[in-house]
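Below you'll find the structure I mean.
Shown here: the complex without one of its protein chains, the others still in place.
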């Protein structure tokens, strides 16, 4: 692979200074371990404020850990999780969800631009379970916000899908690895979103948006608190020095830093869209609702060039993915535009 | 529980300045994610140097993650892991090993001072498997160094136990959550240890000894590289911004900082032993080979006092555990001695 | 549900007299348990003869057990099994495959008449795995013969699909719960089929075709023998008095009784097709290659009648499934035709 790709991903960026400083400050003194530290205790209040109610939470180190842990709390081994057919949990986590749930099935539901189509969901809900009561009963709907395609569901769209799922007795999970980018774009509030669509459990991302190494699971169903705690421990996701994760969260949420950072990434993506509009050969593949831009190239262009010479993340046939981070340098943005121009030139010559 | 206990655990300490600074430095620039960063690449060389050979490794966030992941790579679901009956993996990780392995059995072997008794191991090896070839076949021997009792195996002791296990076709794992304290005490080299006892896979601890949030799995059997990589991903232990874990390791190993830190913790423990020797009512429960001191109190002393008033980690009936960290303040050491004197006084009055 | 449905399923029939008598005969004397009995030993030779080579086998009690056990031997937890989107293993076994494999993914591939479409398979193979090498790698192709739709793949069709899968490094499994009906229809040989399409492991059905309570797993890869044995034991599918299963197999295979029985069931299905052709309102949904007939009814007919009055197995909207067994009484066949006539009349009046 190319050692360094342009706009490879938002997790190629470092951490925001405010968050780094919080980690420094958290280093002082002797503190209880495994979440007994004052930073974790304060964080509980902070979350309560954001969500307008007490919540249980688990601070973990990775997005895959957050998603798999969250889904295992609301899905029995014999259950099924309905998600978009291209959802990260289904195609990119190498079976983490099946591992954590003990074998639940990830059922893909189609839909344009990475968003579940309501009719397709209705159809899936009505055709499952199958004969002899032995088919999988769908247990949970998982909505990815931002979606894999870089698009965002509107609050109304999420409410409709969630209501449909609840009507069939399903739980609702939101994979919010990039929830900040979706909210920064729409101006919505996370508390309102979770309340209005009655989310049971949320994967709340921070790593991709300026933190060092932490995402969180936010649980809204108190009856599942112990289940979450036990599963977090069994899967090795309880940090002894949790202070260092709590500190990242404190700074991340302080003064809505998380929304500010996401806004910066989104702005960079919009700037990119404007600059790329000038290249006729290129078309934008999906609406850009956050910090991810998918560009469609002329058929065969990529295959006409030596792979080693493509300084971009090739996502599919004739498709490349460009992701802006909160601190993407202007040179990298400019470099990407230049690089794409050159690719077009090279292939057309 | 008491909000703040004296010498509660080494994971109540913050991180060493050198390691914190390395994390700061690692923040600069755009780097490949998921281990493609230069710090991770350099770390591979560093490990190769330490172990005198190339190794595969996984940087994870917790000791439980390291142990469960490591054991799942060398133990099939139908296998059994032989470990000390009090081993952390068996009694304190809430089934993480069974979860990661898919149901392997943790068979406890007795032995004084937290160390497996060779005759007991021989006996266990000879009596397993049982009738009809349907019993568990022991697959792996797990040695904890430091042991749960704060004692260290000598190199000869480990070699003898490992050889016995190999003679029966078992793999060998070392739970080295506190390996630094054991080596700092004995002056041994980790490379020599792994080579002479032919370790298959090692849980290499750092968090308890001055790092922020990282332990590692070191794999010596190349044929299992993919197995390790797949399991690390499925269990949610692959960090996208791995640079922040690699940086901790770089600093931890640089100039043998890890052994220096462990030495400081061990010295503090020895100082503690000397000071406590002055209190007649107390006796030391196990040899102190590292940074952990178990004190035996007069029968009933603890129960004679209000639990809330005991500022120590009660480990068992009449037993408390005191753990020194690389940076334990002298006041805390002194406070522990005073606290114990008062306990004795209170109960004798 | 209706206490007794017409042509509900071939597993509503009793056992063939020859098989029952074999069970009686097997009762005499004291025999080694767990497969050490002479009937099981002889069976190994019988299978070797049928398949033109030595094979490992596991005699189990159910088709679900056979499929889940077989797939768990050739699919790692992080792998994916490609099968028809309506395959029994995917929609009707309540996660048995995920349970036995430890979380493998069942990926549905579309295709008309219950048969995998070659282009759809090619497409699935080319689009998996996805980004970051973290997507599921397809590990195994599972072909259902007879298919869920009652159709049979031709030998050429199976060879083409299997070759395509092997080209991508997949294993090949055949769910042969009704393999006898497929072969009786085509006149093919099971040995030739397994050899020409290079089956790795086969679920060989007997229960639905005149046995009492046994299906078998036939393994063609010697290197996986122990894996099969261990998994059979762990899942509770090793019978202590295996003589009673082996006896059923002896009689089932003796003089190709199994093909004779399947032929009878197929003939009954064909007779049914002829008789139903006389009812204008009905159309046949899929080609009838074995003993299963799917009839399409006029839209809304079923919903126009009280459910309790429908003496048939309703498979989907306006679809009923009729299954003939080797010994289906003529009265039941006639009853089904009459029943359908009445349904049409009732709904048209």
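When the chains are written out, they are named A, B and C in that same order, and each has its own residue count from 1.
Here is the rule we use: a contact is a pair of C-beta atoms (placed from the backbone, for glycine too) under 8 Å apart; a residue touches a chain by one contact, two chains touch by 3 or more.
Note that the coordinates shown come from a computational prediction; the quantities given were computed from them, not determined experimentally.
Asks: Which of these, C:9, C:304 or C:347, touches the one chain of the complex that we don't see?
Replies: C:9
Asks: Given the contact definition stated above, which residue among B:95, B:118 or B:298 touches the chain not shown here?
Replies: Per the contact definition at the top, the residue touching the missing chain is B:95.
Asks: Please pick, from C:22, C:69 or C:140, the residue that touches the omitted chain in the full complex.
Replies: C:69
Asks: For review purposes, identify every residue of chain B that touches the missing chain, sorted by number.
Replies: Counting over the whole complex, chain B touches the hidden chain at residues 77-78, 91-95, 98-99, 101-106, 128, 130-132, 134-136, 313, 315.
Asks: Considering the entire assembly, which residues of chain A contact the chain that has been omitted?
Replies: 34, 76-78, 102-103, 132, 134, 230, 233-234
Asks: Taking the full complex into account, what residues of chain C touch the chain not shown?
Replies: 1, 3-5, 8-9, 11-15, 20, 23-24, 26-33, 36, 60-69, 93-96, 99-100, 207-208, 212-213, 230, 233-241, 243-245, 325, 328-329, 332
Please note the rule applied: only the chains that are shown with their structure count from here on.
Asks: Would you kindly tell me how far, in whole Å, the mean C-alpha position of chain C lies from that of chain B?
Replies: Distance between chain centres, rounded to whole Å: 51 Å.
Asks: Give me the residue numbers in chain A that touch at least two other chains, ranges are fine.
Replies: Those would be 93-95, 99.
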